[in-house]
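Read the structure below first, then the notes.
As you look at this complex, bear in mind that one protein chain is not there, while each of the others sits in place.
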Amino acid sequence: MNVVAVVAPPPVPLGLMDVLQVTLLVLVGAGATAVALIRSPPRQVIALSAYGLLLALLFLVFQAPDVTLSELCIGAVALPILLLLALAKVRRREE
Amino acid sequence: MQVFPFIVVAWVLAVGLYGIVTSRHLIHQIVCLIVVQSSTYVLLLGIGYRRGAVAPYFSDIPVHTPAVDPVVQALALTDVVVEAAVTALLLSFAIQAHKRFGTLDPHELVQLKG
Partner (left out) sequence: MTAAQRRWLFLAGAAGFAAFYLWGLTGLPGFGNYPGPYGDIINRIAVAQTNATGVVSAVNFEYRGFDTVGEEYILFIAVIGVSTVLRQLRGEREREARDEAVGRRVPPTSDAVRLLSLVLIGPTLVMGWFLASHAQTSPSGGFQGGVVLATSFILLYLAGEFLLFERVSPIDITDAVEAVGAGGFAAIGITAVGLGLAYLTNFLPLGSTPGAVSSSGTIALISFFVGLEVGAAFVLIVSELLEQTLLLRHRS
């Protein structure tokens, strides 16, 4: 099959997309620091949910809507539910 | 801007690993593992990105529009879902460890014999 190499697009001037990407990258770095350095697991779970939302926005700005959908449902809904249920189970034993 | 996303990836990885190494609670460690895994998604998508390109969906744009790499998106997509299931498995281990030994502190868990 005869495949023609794609022509590289002309260089795009620094625009809104780059500003968005840099901002979200910085926020993701800060969010990861917050999630890792919070010591109390219940608070960490809330921070993880917000971090999942930030990650989803970052993936959207990286032109990946599929990954955004998955990360949104997993990082902001499914993972916090699993973690909170596990924490509830563990805490009940300590009562 | 040339390497800034990859530096953020390294930072997230390092911070997550630091959280795991200095942790005193199994569930805190599991959440830090989630953070470490998320850095790999950012790395994958950062590699496939092309400036000025669109998402690789051609239902309304002509096929020859420059688009980002779809292969790394497919990898990251299945990664995200599988990570959640593996986290669930780790959590069930933590629950049973707590039932068995009464503690979730990794330092104490090492010293207890069965």
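The first chain written gets the first letter, and so on, giving A and B; residue counts start at 1 in each chain.
To be clear about the criterion, a residue touches a chain if its C-beta (ideal position, glycine included) is under 8 Å from a C-beta of that chain, and two chains touch if they have at least 3 such contacts.
Here the structure is a predicted model, which is why all the values come from computation and not from measurement.
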Specify the shown partners of the omitted chain in the complete complex. A, B
Listed in rising order, the subunit B residues that touch the chain left out are 1-7, 10, 14, 17-18, 21-22, 46-51, 53, 55-59, 63-64, 67-74, 77-78, 80-82, 84-86, 88-89, 91-93, 95-96, 99
Going by the touch rule given at the top, which residues of subunit A touch the chain that is not shown? 1, 3-6, 65-66, 69-70, 73-74, 77-78, 81-82, 85-86, 88-89, 92-93
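By definition in this document, only the chains that are shown with their structure count from here on.
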Separation of subunit A from subunit B, taking each centre as the mean of its C-alpha atoms, in whole Å: 9
Within their complex, state which residues of subunit B touch subunit A. 1, 4-5, 8, 11-12, 15-16, 18-19, 24-25, 27-28, 30-32, 34-35, 38-39, 41-42, 45-46, 49-55, 57, 64, 66-68, 73, 76-77, 80-81, 83-84, 87-88, 91-92, 94-95, 98-99, 102, 104
Can you list the residues on subunit A that touch subunit B in the complex? 6-12, 14, 18, 21-22, 25-26, 28-29, 32-33, 35-37, 39, 41, 44-45, 48, 51, 55, 58-59, 62-67, 70-71, 74-75, 78-79, 82-83, 86-87, 89-90, 93
